[in-house]
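Beneath this line is the structure, given in structure tokens, with notes to follow.
For this depiction, one protein chain was excluded, whereas all remaining protein chains were kept in their positions.
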Amino acid sequence: MLEIALELAFIMVALALILSFYRLVKGPSIPDRILALDTLYINTIALLILFGLYLGSALYFEAALLIALMGFVGTVALSKYLLRGDIME
Amino acid sequence: MFEILLALLIIIGAIFTLIGSFGLFKLPDFFMRLHGPTKATTLGVGAILIASALYFSFEKNTLSLHELLITLFLFITAPVSAHLMAKAAMHIKVKQLKKTQNRIE
Partner (left out) sequence: MSIKKILPHPILSLFLWGIWLLLNNDFSAGHIVLGFILAWIIPMFTSSFWPEKVCLKHPVTLLKFLGIVLWDILVANVTVAKLILGKTDHLQPGFLTIDLDIKHPLGISFLANTISLTPGTVSCDLSSDRKQLLVHALHIEDAAETIQEIKQRYEHPLMEVFPTC
């Protein structure tokens, strides 16, 4: 039961990754690409947690937490760059 | 019974994650695309994380709540990054759909 649900979830999250990757490549504007990157990292968190569930190991939690932190910092830095033309003032 | 609940949470989470990215793919302009991922993805990942917390708490018989930390973190950061992206988009004057009410020039 759980196995089937997990496999279905893998497929759906992989599809979600492909869709956001399409937006990353297509654009058309730069904020669109930033948004696509943001979505990609959130999807990756979901995928990692699902993989941890699949293997029954809690080790992947740390990786997911790190991606959450770094992804947020990345989004903020990129948006700031667009706003000011400079990341640090 | 417990397994069914877990499977349900996982499937709900995955569906919402997919819908969020589908919105990113389908909607016509940037400000509308902003709605899909920032919402559907927070609930999607939230449901999956709750499933993970439940699984590790009951299956392994040790209290495991650190998944809550990612949920909390995502709920705090998702609106902040959405706000910043919207500000950046307004700054560089991204095209808005013609029928948008009170368009910002």
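Order as written gives the chain letters A and B; numbering starts at 1 within each chain.
The rule we apply is simple: a contact is a pair of C-beta atoms (placed from the backbone, for glycine too) under 8 Å apart; a residue touches a chain by one contact, two chains touch by 3 or more.
These numbers were taken from a predicted model, which means no experiment stands behind them.
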item: Sole contact to the chain not displayed, among B:L9, B:L49 or B:A82; value: B:A82
item: Sites on subunit B contacted by the missing partner chain, in the whole complex; value: 16, 19, 22-23, 26-29, 31-32, 34-36, 38-40, 42-43, 63-66, 68-69, 75-76, 78-80, 82-83, 86-87, 90, 97, 99-104
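Quick note on the criterion: only the chains that are shown with their structure count from here on.
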item: Rounded Å distance, subunit A centre to subunit B centre (Cα mean); value: 10
item: Residues of subunit B touching subunit A in the complex; value: 3-4, 6-8, 10-11, 13-15, 17-18, 20-22, 24-25, 30, 33-34, 37-38, 41-42, 44-45, 48-49, 51-52, 55-56, 59, 64, 66-67, 69-70, 73-74, 77, 80-81, 84-85, 87-89, 91-92, 94-95
item: Residues of subunit A touching subunit B in the complex; value: 1-2, 4-6, 8-9, 12-13, 15-17, 19-20, 22-23, 29-32, 34-36, 38-39, 42-43, 45-46, 49-50, 52-53, 56, 58, 61, 64-65, 68-69, 72, 75-76, 79-80, 82-83
